[in-house]
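Inspection log for the structure reproduced underneath, given as structure tokens.
All protein chains but one are shown at their positions in the complex.
Moving on to chain A:
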Amino acid sequence: MDSRDWIRDGARAVAGGLLAVPLAVVNIPLFAFFVVGLVLTPVLGIGLLLFPLMTLLIRARADVARRLAAGRGVTIVRPYRPRPDGVVFGSLRYYQWLVTDPATWRDVAWLLPGALAGLVLGVLSLALPAYGIEGILLIPLWIWLGTDSYGYGMFWPIETIGEGFLSLPQGALILSIGIAAAPYLRRFDALFNRLFLAPTRAAELRMRVSRLTATRADTVDAQAAELRRIERDLHDGAQARLVALGMTIGLAEEIVDADPATARKLLAEARESSTAALVELRHLVRGIHPPVLAERGLEGAVRALAMALPMPVTVTTELPGRLDTPVESAAYFAVAEALANAIRHSAAGNGAVELWHTGETLVMRISDDGRGGADPSRGTGLDGIERRLAAFDGTMSLSSPPGGPTVVTMELPCVLSSPKTLPSSGTG
């Protein structure tokens, strides 16, 4: 960090301290009205409105603290339970939802200590630079205000003009200490807030469970839909063709003595029909689990895929082993989908796929030199990738400024098995 960054960061932290003071003060009425709301619940029923209102305001205040902490590199995850469906503000169940959430009480417990810490640390991060500035400006202030009985730093009171001038270097030193200390004070404040505002271990687990439940439901839905599609394709395609095939051969058998010429024609027809059935089955198999993926793993399959694309795609890989079959399949289809998107939408001339493994995570980066401007909220392609990866706790991020280039980075936590020892079933 060069000195300009250092000063900018310090100044920002001092400004943060300036903000922290009024924010800390806000905590006090929040606490007071919360207590009133709680107490009035049985008496007048006002609490049914006031208590939730105050809780929501406190949550908003806590969110501000979380956002400020994030600015200082301290991540504080929101711990709140999701609102049950169909529960409206003012109802008893709304009240229950808030009152039974331990995070509500942890927020309240934070209000006063948080205010105190915010106030002390905020004042401290303001006072040091302020005092430093005073020292720097002491001589001009003297001249302007005309006071002479004044002390600064090491000298109380200042007795000689020499001591007076020494306030300038002292002030400069204190100002730099203040600026240097301010970011640490902010960070300390953030860490203090995290003690109260971060989810407890139990809450963290609860959130993970609900995320897993959601991704599992997505996965199950997607798989059920996939199975339905396969069933329909088989039923209308290969199965129907085999029925027709049997019929044609049976017919040929019947007439082979009486009319060998027609029988031969029927047999040729039967052969063509068997070829068509095979073509359909091959397409279907490719969609379920590409054979080259079973044979060569992710690396080979992605290379084979790149060769079949109408756009030149360079493939760089660093995978010392093979992945578990389900992960491999998810990774392959994610790469395939990302490349298909690039070809469909980017108007790119070149593409690149990079695959590597960090020891814990498979990283897949797909880039193109197209026009950029891809938006994951539009179009189902990128959305589909995200869902596919979510089933394995994978993530996707997209960088696509207008004018390109577009870079899709996908990460899948997984382990590698030793090279080429994975048996799979089926036949080529």
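Note that in this section a residue touches a chain if its C-beta (ideal position, glycine included) is under 8 Å from a C-beta of that chain, and two chains touch if they have at least 3 such contacts; residues count from 1.
The working rule: contacts and distances are computed from a predicted model.
For the chain that is left out, the UniProt protein name among "ABC transporter substrate-binding protein", "YCII-related domain-containing protein", "LuxR family two component transcriptional regulator" or "Tyrosinase" is "LuxR family two component transcriptional regulator". For the options A:A304, A:I343 or A:L398, the residue in contact with the chain missing from this view is A:A304.
Note that of A:L53, A:V285 or A:L319, the residue touching the chain absent from this view is A:V285. From the set A:R296, A:R371 or A:R387, the residue in touch with the chain omitted from the display is A:R296, counting the whole complex.
What chain A contributes to its contact with the hidden chain is residues 271, 274-275, 278-279, 282, 285-286, 291-292, 294-296, 300, 303-304, 307-310, 420, 422-428.
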